[in-house]
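One chain of protein is taken out of this complex; the other chains stay put.
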Amino acid sequence: MSAEAAAGTARIFFREAIARALAEEMARDPRLLVLGQDVGAFGGSYKEFTGLHARFGDDRVRDMPVAEAGMVGVGVGAAALGHRTLVSITYMDFLMLALDPLVNYAAKARFKTGGRLRVPIVVKTTAGAKGQGVAHSQCIEAWMMGVPGLTVLAPSTPADAYGLLKAALRHDGPVVFIDHKRLFPKSGEVPLADHVLPIGAACVVRAGTDVTVTSHGYMVHIALEAAERLQAEAGISAEVIDLRSLAPLDTGTIAASVARTGAIVTLEEGQLTCGVGSEICFRLGEIMGRMPRAARVGPLAAPVSSNPVLEGECLPDAARLVAAVRKLLE
Amino acid sequence: MSAEAAAGTARIFFREAIARALAEEMARDPRLLVLGQDVGAFGGSYKEFTGLHARFGDDRVRDMPVAEAGMVGVGVGAAALGHRTLVSITYMDFLMLALDPLVNYAAKARFKTGGRLRVPIVVKTTAGAKGQGVAHSQCIEAWMMGVPGLTVLAPSTPADAYGLLKAALRHDGPVVFIDHKRLFPKSGEVPLADHVLPIGAACVVRAGTDVTVTSHGYMVHIALEAAERLQAEAGISAEVIDLRSLAPLDTGTIAASVARTGAIVTLEEGQLTCGVGSEICFRLGEIMGRMPRAARVGPLAAPVSSNPVLEGECLPDAARLVAAVRKLLE
Amino acid sequence: MIEPIARLRRMVLIRTVEAQLMARRDHGFQLYSTGEEAVAVGLCAALSPTDQLLSSGRAIGPALARGLDPAAVIAELLGKASGVNRGKAGRGHLAQPEAGFLGAHTVVAGNLTLAAGAALACQRAGEGAIVAVIFGDGACGAGALHETMNIAALWRLPLLLVCDNNGLSVSTPVARSMAASPLATLAAPFGMASATIDGMDVERVHTAAAGLIAGIRAGGGPAFLECRSERLTPHSSATRDTRAAPDLAAARARCPIARAAARLAGEGALDAAAFAALEQAVSAEVARGFALADAAPYPDPAEALSDVG
Partner (left out) sequence: MIEPIARLRRMVLIRTVEAQLMARRDHGFQLYSTGEEAVAVGLCAALSPTDQLLSSGRAIGPALARGLDPAAVIAELLGKASGVNRGKAGRGHLAQPEAGFLGAHTVVAGNLTLAAGAALACQRAGEGAIVAVIFGDGACGAGALHETMNIAALWRLPLLLVCDNNGLSVSTPVARSMAASPLATLAAPFGMASATIDGMDVERVHTAAAGLIAGIRAGGGPAFLECRSERLTPHSSATRDTRAAPDLAAARARCPIARAAARLAGEGALDAAAFAALEQAVSAEVARGFALADAAPYPDPAEALSDVG
């Protein structure tokens, strides 16, 4: 816990942490804009923009047509002229409609202009499955991690959402900020004082000695649940790392943990193939000189149906993680 | 070499192999359509569609507006009603404009309809750098590999281009077929007879005993060049595997090779982070029960400038691969 | 049964299925067509059996209007293996191509280019079939509409673009999402036939759609039909409504079912008793559908991995 946290916190919902970070940064930077579908008076699909429109008005909190490429393109263009912008893409699946301005332009603008341009845009988007079916449930953060020039953040708690969104809104390049449908209603203590987290710093959220479990976003909660069960059911002490920043990736923190535990299991909701887990394991091998014992846990290699039975079957859960850890440590 | 090849081959260019496969399949299947920018009388940016328009006419070889999402969407819609379609996306960077119909619909249509729909579409696209700069040089095949429902193919020779494109055009689901700017002018022996390669089969293109090198597309040629240099300079015998199919990935062939050589170096032109190489290495660890000695080689983590000095610096080459292999085997 | 009565019955069927869904919670949430029945029913009345229909995620109306078995639709929405798509599609993805419903797709505007492709397939098949696609006013902001109109017009594809303009995209009024008004004017630069009509009048929708479809079948190329409608429920059953009570009341007063029934009553074709009987018959049919669905099993978890490839 940081010094600010000790100085005083309040328990708020994840969605409130988003709104608070935005409100504070909008007050700090009179140019900062928010663009998105139903981000205005409606307050966002998950109420994560509540209050912003009332406070900052139509000019700075703008409802947009259903035109994701246009939304991101407009945000990028404004940012390139120094008007920092947060663009809300309701579900991460729709980010697929907006990759051209983000990847082909924003992520490359500084490089290609020899440093003449910066694009301080934050694309905030909601990943993950919660009964919404094949085209509203995807997690494509691994794609974004491989784009040079992009910063990719994915908090799991209200405090981190607050601290990382502020960091994103002060960063001078493009950031993809990923939240999750199942996170918005979660509550947690958030520092009362201004609190900016560093970009690129993972966090050990549970200490342990037998195995390291890495995860990000909502899945961190599954990892913690599994860690408790591992302790109770098998006396296995799992250290849980919340990655928080996917690009840059804090391999130092992970490697230090694995050096102690000797084994790693990665957990993610996105597809495993070319995913976060194998990337982490490969880099660990490079850093540590040999690959540690490793396993990865994720969804089935299939679309996520909105069907409760099939969604449940597809998604990784604590039981699957527990089984993977036990198998690895056997 | 297959039986057909033994029965007779002709030396043709890679681009001719594409055109020949398409012409034969269009003759076989009168519904098969080709859609793309300048695929008609112009014959494609790399002449890989030469002759098709003259033979099959405006109705079946259609020039399209510069509207990649529309092109793929139209192809997917036609395919969903049984009109198999090949859509040409000139450069893979522009595939980013067309991911919604491909990933959110085509890759999920069979699953989500409980098997009522199939989408036999082939998206052919050209990856890789050859002096065209930051937005015309990208390789995003790793993104596609993680999409359940998509088949991803990437030939390195005219014969494989011919055999794999025919396989793609007979497959009943969506396929991403990736060629490369530097491949079109390469020539090679191609069977005279009809020749369909299996999907999901890698190929050992050079036998070796000390290390396994995997690659796909144009980079296979770099791998072969490096293998020769390793032999000559250091007496290292590298086995080179051409992956050919990225999804499904032929881990059996790779694992069998690594079981013999004991080490693997992966080579790819796309970004390493969450790329093909770490995926292969992770799966090898799963199959073999422990991670082999492994290294991955790819471009720098930066956009690819069209600048000759910077492009050369960014892209992986034989020297970089040789160095990585020597370091791994040290 | 005379056709206007059949259309009224279809609208009642949609309304009833949705009302019974609204009474339960075990389906997660839905995007209802309540209020917008006349658009789907009027359009489908103008389609031939071999034509194909695509819809947005607001698909219950279109699916039932196209004649899908209500029991199979209900089962699908409840996630049961007896559903049209084995319970895998659920809301927003229903499809039965053999029945002329190529299906719903819940990416806004994501169905437009697909529809053009389907129309290309129909054109090449040369059997006279056309494709109709229903999308919202919100979808009109997407570039996919432009690409679709241009390609369809260039190639004179047999495609009817049906904009179900209910005036809202979630909370955003059409005047704040679209600079063009009426939305049908978007079709003008592409030389497409178009019309803007009252989408609460099923007979008007039927006539207008039939007229445009005749032109399409005659080789005139694509057309654009804007139907002004009202959504009488919130965006989805999981979304808060943003409209003021009087606005909602005014919308309700335009109910397409009450209007069709009143017209038929005025024409002496269907008196109050007959209408009540119709409603009862539909209600019983829908209840049977729910009972069947309730009795059906969920798909086997193993189906999470079937039909992926």
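Letters A, B and C mark the chains as written, and numbering starts fresh at 1 in each.
Everything that follows uses one rule, which is that contacts are C-beta pairs under 8 Å (C-beta built on N, C-alpha and C of every residue); 3 or more make two chains touch, one makes a residue touch a chain.
The shown structure was predicted, so the numbers you read here are calculated from the model rather than taken from an experiment.
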Chains on display which the left-out chain touches in the complete complex: A, B, C
Given A:N104, A:T261 or A:S278, the one touching the chain that is not displayed: A:N104
Full-complex contact with the absent chain, from A:L22, A:V39 or A:A69: A:A69
Omitted-chain contact residue, chosen from B:G8, B:G82 or B:G131: B:G131
Hidden-chain contact residue, picked from the options C:Q20, C:N150, C:T207 or C:S283: C:N150
Chain not shown, touching residues in chain A: 31, 33, 59, 62, 64-65, 67, 69-70, 72-83, 85, 100-101, 104-105, 110-117, 148-149, 151, 173
Touch residues of chain C, complete complex, unshown partner: 141-147, 149-150, 153-154, 176-180, 185-186, 188-191
Missing-partner contacts on chain B, residue numbers: 37-38, 40-42, 45, 63-67, 69-70, 93-94, 131, 133-136, 300-303, 305-310, 312-314
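Operating definition for what follows: only the chains that are shown with their structure count from here on.
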Pair of chains joined by more contacts [C-beta pairs], A-C or B-C: B-C
Separation of chain A from chain B, taking each centre as the mean of its C-alpha atoms, in whole Å: 31
Whole-Å gap between the CA centroids of chain B and chain C: 41
Distance between the centres, which are taken as Cα means, of chain C and chain A, whole angstrom: 36
Two or more partner chains touched - positions in chain C: 87-89, 93, 105, 107, 110, 143, 308
Shared interface positions of chain A, touching two or more other chains: 69, 93-94, 133-135, 301-303, 305
